[in-house]
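Of the protein chains in this complex, one is absent; all others appear in place.
Coming up: chain A.
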Amino acid sequence: MEEIIKILKQFRPDIDFENQKNLIGDGLLDSLDIVSIVSEFDSEFDIEIPVEEITPENFNSVQAMKELIERLKDEA
């Protein structure tokens, strides 16, 4: 969790990731952010986030992102 927040803060130090649960829905993260975040997750956690998993639901909160990363790691 900490690690994810650290990565996210790198791109968006202005967002309170611990408490925001609707990052996409509220328009806090945009396409530029998601592009950066996906590629950083891929390299940091040694995963490959497939296109079907790049959905608003999976990126709406840190918790959702954590679950996505863990699921992909388990599958690997």
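The rule we apply is simple: a contact is a pair of C-beta atoms (placed from the backbone, for glycine too) under 8 Å apart; a residue touches a chain by one contact, two chains touch by 3 or more; residues count from 1.
Criterion: contacts and distances are computed from a predicted model.
According to UniProt, the chain absent from the figure is "Amino acid adenylation domain-containing protein", selected among "RNA polymerase sigma factor SigM", "Permease", "Cytochrome c-type protein" or "Amino acid adenylation domain-containing protein".
With the whole complex as reference, residues 9-11, 13-14, 24, 27, 30-32, 34-36, 50-52, 54-56 of chain A touch the missing chain.
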